[in-house]
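Right, chain A next:
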Amino acid sequence: MAKKTQNQRPETVLEIKGLSVTLPEGADREFAIQDISFTVGKGEIVCVVGESGSGKSVTAHTVMGLIPRKDLTPVAGQALLNGEDLLVKSEAELRELRGERMAMIFQEPMTALNPVMKVGDQIGEMLEIHTSMSASERAARVLEVMADVNLPDPKKLFDTYPHQLSGGQRQRIMIAMALALEPGLLIADEPTTALDVTTQAQILDLIKDIQERHGTGVLFITHDFGVVAEIADHVVVMQHGLVVEQGPAAQILGKPSHPYTQMLISSVPSLVPPERPEREVRETALQVHDLDKTYDDGGFLKKGRQVKAAQGVELVIHRGETLGVVGESGSGKSTVARCIVRLIDPTGGEVMISGQNIAGLAENALRPYRRDVQIVFQDPYRSLNPRRTVGQSIVEGPMNFGLSHHEALERARELMRVVGLAPDALDRFPHQFSGGQRQRICIARALAMEPKVLIADEAVSALDVSVQAQVLQLLDDVRQRYDLAMLFITHDLRVAAQVCDRIMVMQNGVVVEQGLTSKVYANPSHSYTEALLGAAPGRNTEFAKLA
Partner candidate 1 sequence: MLSWTKRKFLTAAAVAIPLALGSFGAIGEAAAEKVLRVIPHADLKNLDPIWTTAYISRNHGYLIYDTLFAMDENFKPQPQMVDTWTKSDDGLTWTFKLRDGLKWHDGPDVTAEDCIASLQRWGKRDGMGQALFEVIESLTAPDAKTIVMKLSQPYGLVLESIGKISSNVPFMMPKRMAETDPFKQIEEHIGSGPFMFSKKDWVPGSKVVYLKNPNYVPRSEPPSAAAGGKVAKVDRVEWTYFPDQTTAMNALISGEVDYFESPANDLMPILSANQDITVEINDPLGNIGFARFNHLLPPFDNAKVRRAAIMAMKQEDYLAGAVGDQQFWKTCYSVFPCGTPLDNDVGSDVMKTGDIEKAKAALADSGYDGTPVVIMQPTDVPVLSAFSLITAEKLRKIGMKVDVQAMDWSTLTSRRAKREPVSEGGWNMFHTWWIGADVIDPMAIAFSGNPAKGWFGWPEDAELEKARTAFAAATTVEEKKELGMKVQERLWAIGASGQLGQFFTPVAYRNNVKGLIKSPVQFFWNMSVE
Partner candidate 2 sequence: MLGYVIRRVLATIPVMVIVAAFVFLMLRLSPGDPASVIAGDYATAEDIARIREQLGLNEPILVQFTKWIAGLAQGDLGTSIFTNLPVTTLIAQRIEPTIMLTLTTIIFTVLVAVPLGTIAAWKAGSWIDRAVMVFSVAGFSVPVFVLGYILIYVISIQLQWLPVQGYRSMFEHGVGPFLRHIIMPTVTLSVIFIALIARMTRASVMEVLQEDYVRTARAKGQSEMKVLLSHALRNAAVPIVTVIGIGIALLIGGVVVTESVYNIPGLGRLVLDAVLARDYPIIQGLILFFSFIYILINLVIDLSYTLFDPRIRY
């Protein structure tokens, strides 16, 4: 996609010079951000990218003046908006600028809008604050702006409440709100992270389109290099509060100079599945036949709506093989996983494990078979009981099946080494570990049961890309070492491409396509798969690979 010529930068809207902000004492480092300098030009999209804790969000919030002064205090440098330093502005002056000259959109569209106020009024409020337009003039302008962000039927949507809209629609409302007064600078803090890949693509296009039409300077915060590749003109890479590298997008993505950037970019799984040697077919570890799950929220007298979460799902996994399940939120991929592990009871179909159908078994009859299937969840911070030591969590399972405490502890120590953690960490509490370490502990806990099938339900989605790479590597190793059958559930097509031998695509509870990963990615047969692959950000950018 033709980007602006590298060297000649457009007229500056926002200039950050040597900005430093301190963290409250007792934090793990002194500065949240230290000596940050970069500029955002008119009609230019500058992406600030980095892992969690790199300070990218603090930078954005400092510019908008939204940081809690008593915790994070700017101690040096300037943030010039069209030449005026925002750091010295009084609260009142800053309020004047917000919305008029600079605006911001946030990550969680679900909670960013006031749930008890009509959507139209929330946009109108921006005008109410900064202009002296009459109510009718405001309403007209609101409808105009809603149309500008291609919201369907603005008149009807004007009087709706946020909970009645989809994630994508709410983000469009946020953008409409931000652009109501045509500010020179738009700050977007991970606006598409919480959205499905197809909606994300539409929002990114919308931002590019508006930015070009209105010549707004956009400061775009993200941790996803796919998004950077998709829209960035200029890229700033941050680590631990410092700018390690910045420059035009093509140069940063193509030939990164700083080792940290190189490591980051090479950790981004590529969308092109590797050629895998043809595996000889091993015996079946897990067979699911015609699996159904319907939720009926009917009450005492109320006739409830029927929600078909999963319909007629068929899948087979052989030992040593990884089957991927991809799809957007609400596609039913997690429901299938939870039915297999019997955390929820399927309404129909069979789940065959070591020759036995466990779909309808009662709890006592089911218990012996539970050890054969184990699961690793998405959120590392809620997968371990905060009030029990890591060791206690791991030994709990084996001891349910007869191992003595000593034997179980021995197995736990061995597994800690397998997942790359020091065994003496067993008697520590979960809050003393990082996200990545906790996910490894969860894997150890699953392996402690010596399962035949391991299910990873979005197991790496909450991790930073570098940590993600290590955990994926660990999963691959344990699969080979313990000859496991693995069911890998994810919404991230890049991860699926690299990890899964075969892939299954789900939409609204139905399996629309399945087959060898390389074949499905090369030429998808179902239109939905095609749309999914097409929407994956940065798909036609080749990321620099480490030697």
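For anyone wondering why these and not others, all candidates are chains of the complex that A comes from, given by their letters.
The rule we apply is simple: contacts are C-beta pairs under 8 Å (C-beta built on N, C-alpha and C of every residue); 3 or more make two chains touch, one makes a residue touch a chain; residues count from 1.
As the structure is a computational prediction, the values presented were derived from the model and not from experiment.
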Open item on the list: Looking at 1 or 2, only one should touch chain A in the complex. Which number is that?
Closed with: 2
Open item on the list: So in the complex, the part of chain A that touches candidate 2 is made up of which residues?
Closed with: 64, 66, 94-100, 103-104, 106, 108, 111-117, 125-126, 129-130, 161, 163, 174, 177, 300-302
